[in-house]
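Everything below concerns the one structure shown next.
Only one protein chain is missing from this complex, and each of the others stays in its spot.
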Amino acid sequence: MINIALFGSGRIGRIHASNINAHPLCRLVHVVDPHKPSAQELADSFDASVVETEYALKSEEIDAVFICSPTDTHATLIELAARHQKAIFCEKPIDLSSQKVRECLAVVKQENALFMIGFNRRFDPNFAKLKQAVSENKIGNPESLVIISRDPQAPPSEYIRASGGMFKDMTIHDFDMARFLFDQDVLAVSASGRCLVDKRIEQEGDIDTAMVTLEFACGGLATIINSRRSGYGYDQRIEFHGSKGLIKAENVKSSLLQVWSAEGCMAEKPLDFFLERYKEAYQMELQYFVDVFNGGVPNTCDGDAGLKAMLLAEASLLSFKTGQRIELSKS
Amino acid sequence: MINIALFGSGRIGRIHASNINAHPLCRLVHVVDPHKPSAQELADSFDASVVETEYALKSEEIDAVFICSPTDTHATLIELAARHQKAIFCEKPIDLSSQKVRECLAVVKQENALFMIGFNRRFDPNFAKLKQAVSENKIGNPESLVIISRDPQAPPSEYIRASGGMFKDMTIHDFDMARFLFDQDVLAVSASGRCLVDKRIEQEGDIDTAMVTLEFACGGLATIINSRRSGYGYDQRIEFHGSKGLIKAENVKSSLLQVWSAEGCMAEKPLDFFLERYKEAYQMELQYFVDVFNGGVPNTCDGDAGLKAMLLAEASLLSFKTGQRIELSKS
Amino acid sequence: MINIALFGSGRIGRIHASNINAHPLCRLVHVVDPHKPSAQELADSFDASVVETEYALKSEEIDAVFICSPTDTHATLIELAARHQKAIFCEKPIDLSSQKVRECLAVVKQENALFMIGFNRRFDPNFAKLKQAVSENKIGNPESLVIISRDPQAPPSEYIRASGGMFKDMTIHDFDMARFLFDQDVLAVSASGRCLVDKRIEQEGDIDTAMVTLEFACGGLATIINSRRSGYGYDQRIEFHGSKGLIKAENVKSSLLQVWSAEGCMAEKPLDFFLERYKEAYQMELQYFVDVFNGGVPNTCDGDAGLKAMLLAEASLLSFKTGQRIELSKS
Partner (left out) sequence: MINIALFGSGRIGRIHASNINAHPLCRLVHVVDPHKPSAQELADSFDASVVETEYALKSEEIDAVFICSPTDTHATLIELAARHQKAIFCEKPIDLSSQKVRECLAVVKQENALFMIGFNRRFDPNFAKLKQAVSENKIGNPESLVIISRDPQAPPSEYIRASGGMFKDMTIHDFDMARFLFDQDVLAVSASGRCLVDKRIEQEGDIDTAMVTLEFACGGLATIINSRRSGYGYDQRIEFHGSKGLIKAENVKSSLLQVWSAEGCMAEKPLDFFLERYKEAYQMELQYFVDVFNGGVPNTCDGDAGLKAMLLAEASLLSFKTGQRIELSKS
């Protein structure tokens, strides 16, 4: 049994709490959140108790921490947890500064802590199966990857303000997915972006529409197409082309119904909300954490994955601002 | 909290046990099965105890029984449970003889017992949504229904022998679905059938391929297309045509991946196994039982539904044997 | 070069005239139609001349006749053409009475005339390819066939009145398709029908919705689902299930566009009109006639096909009226 302290009782914290509770090998023991009513409510739902950070970290009962608090607390909590010999799961990103990420991961390494970053999409059954097929040589030598990733609608200004910007907040998932699927490092990145969806986003100094091209060490190329608003639900598609053909994952829908009428043949639009779309992914992500914790599988969704994705976000931002293709330095 | 005694610890009993255990308003208290090791193992998994039939029925703690034992025990258990004022959920069919079904339901009625029959497909999210759309007049006046229902592969001879034959064992689900979707009684039935898949089925005096046409009181028509072996998974499709157009539910697949190669564009085949295909349906079925038990919703999946489907199976068998269209008598 | 006289300058006559004109091995020489302005206009379009029936048949220049005149003239024209040693293409049906069809075909046989019946759907590229795949054992042993065939909208009363009724006018295409695909004779037929679409059709003593089950000599079964009005274009689908799996032909659409919006994912509806849907089929049908004429291929779309389809229509009508499965007599 893995005894877990959860930091953060917001939306994503609640997802993990629920999955931890349902998992036969996990137990939610403590909830930590400065907003006590929220922490208490969550703790009550799952027979856990609300404690302070220090208490949770010092408790010998606790095996692992799940960090779902605001981004600017991640690095500090990771370092603390590592120093207390806890296994760590942290929502992405580790930090909005790659420098700070490096420092944080140095502590993790020094303490030899188990650290897993929450790139949930890797664990989506469709994408995981696609990755598996690529590994089994179903498309031959990988050549070009297209990731289309559009949110259903733009978030509020406050969210944008704290997000770190589109590349670090949204595209970061796609950077990781591209690296995950190619199983390669990126040599160079070229990014274009605009604010087309919502003027308030521009006022926050951010963009809402982006296209990024990645060049991989193996020679393969990837394009990421992002928008903060699709108009038709949560658009999450991948197609990967190789020397033998193509594999693609289509959008997940709430049903397979079709209505044929004088207007045409109507199918359902994609699922609208990430919690619904990636419900199974969050469950599989927890399972992976458990498997890594129990020593069954090597951890590939680690701090390095978090750092590399953040470096790609920074390089994309620089490319977008300078109009230049940015080469990634060897790490 | 609904305290439940489960009769039968086989494959389908285990499904219900697991769903009961996961449901916040249900508790599995007792398991009854003459095969003690199986009963004990199941009971142990869910903190329940193994008891005898009489004990379970007499226990004041027990609110409801779930009957998942062999078909030939259903009617007796239903009558006993009704007489002990238990709410009853019973797997289909109530009995292979419609005469015995009538007698059994007379007891249920006399005792004013809650009785729900396990027509799980009604609760499949796709089919339930299709039904909802029809109720909302999305296709206008319903005219013709096509149900394609093919098992992945033929069952063993022993199964066939005890099954009551194709119409009573397999088509019965489709009879109920047709009645459920039209929300009408059937006036007449015409059935054709053959043994094409497996000679052993013919040796058991049964068929494995059937086409049945139903004529509804409203004038609508339905065709059911059955086979004991699809060759490509569990084929479960419905299309319903009305004055404004058509609504259809396509097969559920394990992923939405496609592989494009020199051979063509390959998508996944339908899910293979009914427990996987109808996993959510069993959960929703339990939810419906809870809702009916708690008085929130009227029970439309009742003994009458079980009887009517069995009468259609008997009429189909007669039509198949005589080559005549059989009119259903007014019930 | 095949010199052709065309009987009938209506809609279907014009299709054949245009295809004849475009075919490198055919020449439209004469047009025959009691309605002279129509005949003249058509003849002028293709450098042909308007003549009387007798003239066309007696002309030594003429190799073949295309009979596209009203149904009640078919048998007489076929017999006359056969007696004048012309090759004959005739639109379906030969006659609305199977007795008259038999008499007519006796003359054709006696004169050893080439006779082809216009079952255009056999020549649709999709259906022809499906048939080819079945011949190549792609689905193994054929077991069950589902033909869904719905017109876009109901025809006017006058059309219904002269049509011979739904089975002889509309289902006849599907009877032929079922025979064509199974390459077998039918042993028995069971038909159900209703008038649901248009009350005027009922007033003409006809139905507009039908379901027919055919039992083939090989043991295979077929279901035909017909409606005079789909609500979403010309619905023409086939799926054929066998021991190894299923092959299906989906509807043909005017484009492959999809529009994804807040309402859902909309694709085009099927093509609306038979001339558009079966445009290529009519061209391939002519090519087949040419190939048969030139001796390259045996004629399988012959008088017997026309007779057998009409016998199935008559048997279906009898089944519909009596509520009995009708066995076809050995021919």
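Labels A, B and C are assigned to the chains in the order they are written; within every chain, residues are numbered from 1.
Please note the rule applied: a residue touches a chain if its C-beta (ideal position, glycine included) is under 8 Å from a C-beta of that chain, and two chains touch if they have at least 3 such contacts.
The shown structure was predicted, so the numbers you read here are calculated from the model rather than taken from an experiment.
Every visible chain touched by the undisplayed chain in the complete complex is listed here: A, B, C. Across A:Asn120, A:Ser227 or A:Ser261, the single residue that touches the chain missing here is A:Ser227. The chain omitted from view is touched by exactly one of A:Gln110, A:Ser243 or A:Thr300, namely A:Ser243.
Residues 230-232, 260-269 are the ones on chain B that touch the missing chain. For chain C, the residues touching the chain absent from view are 125-126, 129-130, 133, 138-139, 244-252, 255-262.
The missing chain lies against chain A, touching residues 140-141, 143-144, 146, 148, 150, 188, 190, 192-197, 209-211, 213, 215, 219-221, 223, 225, 227, 229-232, 235, 241-246, 323-325, 327.
Please note the rule applied: only the chains that are shown with their structure count from here on.
Taken as a graph of touching chains, this assembly is fully connected, with contact between every pair of chains.
Chain nearest the geometric middle of the protein is B, using mean C-alpha positions. Fitting chain B to chain C on CA positions gives a rotation angle of 180°, reported to the nearest 5.
Distance from chain C peaks, on a Cα-centroid basis, for A.
Shared interface positions of chain C, i.e. residues touching 2 or more other chains, are given as 230-232.
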